[in-house]
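See below for the structure under consideration.
A protein chain is absent from this complex, but the other protein chains hold their places.
Showing chain A:
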Amino acid sequence: MNRQDLKTIIYAEKAKVENNKYKHKIGVCCGAGCISSGSEEVLKKLQEEVTTRGLDHDVEIIPTGCMGPCNQGPLMKYLPDHTIYQKVDCSNIAAIVQSQIIDKKPIEHLLLFADTREKPFRDAREDPFFKSQLKIVLRNCGQLNPERIEDFLVHDGYQALDKTLCEMSPEDVIAEIKHSRLRGRGGAGYPTGLKWETVYKYVNDQKYVICNGDEGDPGAFMDRSVLEGNPHRVLEGMAIAGYAIGATKGYAYIRGEYPLAIKRFETAIKQARKMGLLGTDILGSNFSFDVEVRIGAGAFVCGEETALIASIEGKRGTPRPRPPFPAEFGLWGKPTLINNVETFASISPIIINGGEWYSEIGTPKSAGTKVFALAGKINYSGLIEVPMGTSLREIVFDIGGGMQGGGEFKAAQTGGPSGGCIPAGHLDVKMDYEALTNLGSIMGSGGLIIMDQTSDMVDVARFFMEFCMDESCGKCLPCRVGTKMMCDLLQKICDNRATQIDLDRLEELAIYVKETSLCGLGGSAPNPLLSTLRHFRNEYQNRLIRHEQKDQIEVPSNIQV
């Protein structure tokens, strides 16, 4: 297929949409959250209802990716008006069809947030939950059927690839990405353009592009939602990267716990190949590129780039010391570009709208938007996307709808097991890479857990330490034994059996493990501990046995003192 053929297909598809044979379009959220609350049932029942009423020729029903407010699911959206119904179950489908399709007016008490807002919005885009967000990565998530490439084409799909191949040189692409100031969304925030340029400069007849979809942090589901909701967007980003750095082969490493993401991504690859958007001489250019999926076994450490590469090579997934970095010595020893799912999903909007446009969103050092998996003791949780530099207060109170049951905000945990906590005193922090690092936390991949006064910070630290202890690959000593020792010491504090000496030893170990571990897992495992110590030291101190209490310690009767 060449450029003209693609245009023809898109025109044909757009024409189909415009002279829509259907009068109505309903989307049922089939993101992970909604599926777990029963949206597949809803989808089936809705189809039956429409059929029974003989409306098959008027109503088009599509399964979509995550719409956002996952804890209100299953969600159903009347697409023309952006009217969203929440907590839909099979018993109220008939009523919704009757009123929305036949009578043409929504049922107020079933609308999104109807149970918590004084007046819910008929157009969900007006609701503060959506109004405070800016969707770039997630723009088409929840709008299109992720299993139809035609849906994506109608939403400007593969236009960016078309533009790069026909109008831009690899140097132009890299310059545009550099200009956008996009930083890697996998955790460390390394400038993407710079990384592409580095790989581009290594001369080799074979280079690789890897998409990191391992997403091992507990509670994170950003990458999963993008892969499930708009897989073609990621594929397009990978192909553009391949063109820019001179690679002909890409791998998407997706964890085995995400069967739906794997299925949809594989479907996307097949469809793209069939249309000639992957394969040889893409769109009539002389650029060839193909992608394969590799399934991970769900080890957190396999998200670390060198361990991930070992895993793709069929070896035990353990990290190796860097340098050399994958850009120089990566998959099978070849120069390799490895980026996160969200990073790749940000590429096509940048190519289409220009680096300048992107760089103006966000803060001076962190451009663009960030997707967060918002969870915890807030009213509305789910998947959100905000410009960098949005304050934590806005996220918690405007988007999240405030604390559950009128609780008191105590802290926000960012970055999962590699991150830290932001206490109430810093609610106005403008969330970007630098600000979070200054507070002793990290942006990480985007997990955001809101905690209220009932959360015990020592226990939070112990939970994440236990996670890192279990997930340590066991290759290097500081992480292997250090996390175990720290976990035991934290347990001792939780059980009120520890003394000041234990706490001092714990702190010393934390810094030791952070500075000596081989990879980022050990290097960041002490972060939750160190950050809770920084902001909530009294909670640790209050648990310790003090010297003057030593006579009150109960000694088990079988021990002679």
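Criterion: contacts are C-beta pairs under 8 Å (C-beta built on N, C-alpha and C of every residue); 3 or more make two chains touch, one makes a residue touch a chain; residues count from 1.
By definition in this document, contacts and distances are computed from a predicted model.
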item	value
Hidden chain of the complex, named as in its UniProt record, picked from "Electron transfer flavoprotein alpha subunit", "Bidirectional hydrogenase complex protein HoxU", "Xanthine dehydrogenase family protein molybdopterin-binding subunit" or "Phospholipid/cholesterol/gamma-HCH transport system permease protein"	"Bidirectional hydrogenase complex protein HoxU"
Residue, one of A:54, A:321 or A:405, that touches the chain absent here	A:321
Residue among A:68, A:170, A:482 or A:528 that touches the chain left out of view	A:482
Given A:153, A:291, A:392 or A:509, the one touching the chain that is not displayed	A:509
For chain A, residues in touch with the removed chain	299, 301, 316, 320-321, 323, 469-478, 480-485, 488, 505, 508-509, 512, 515-518
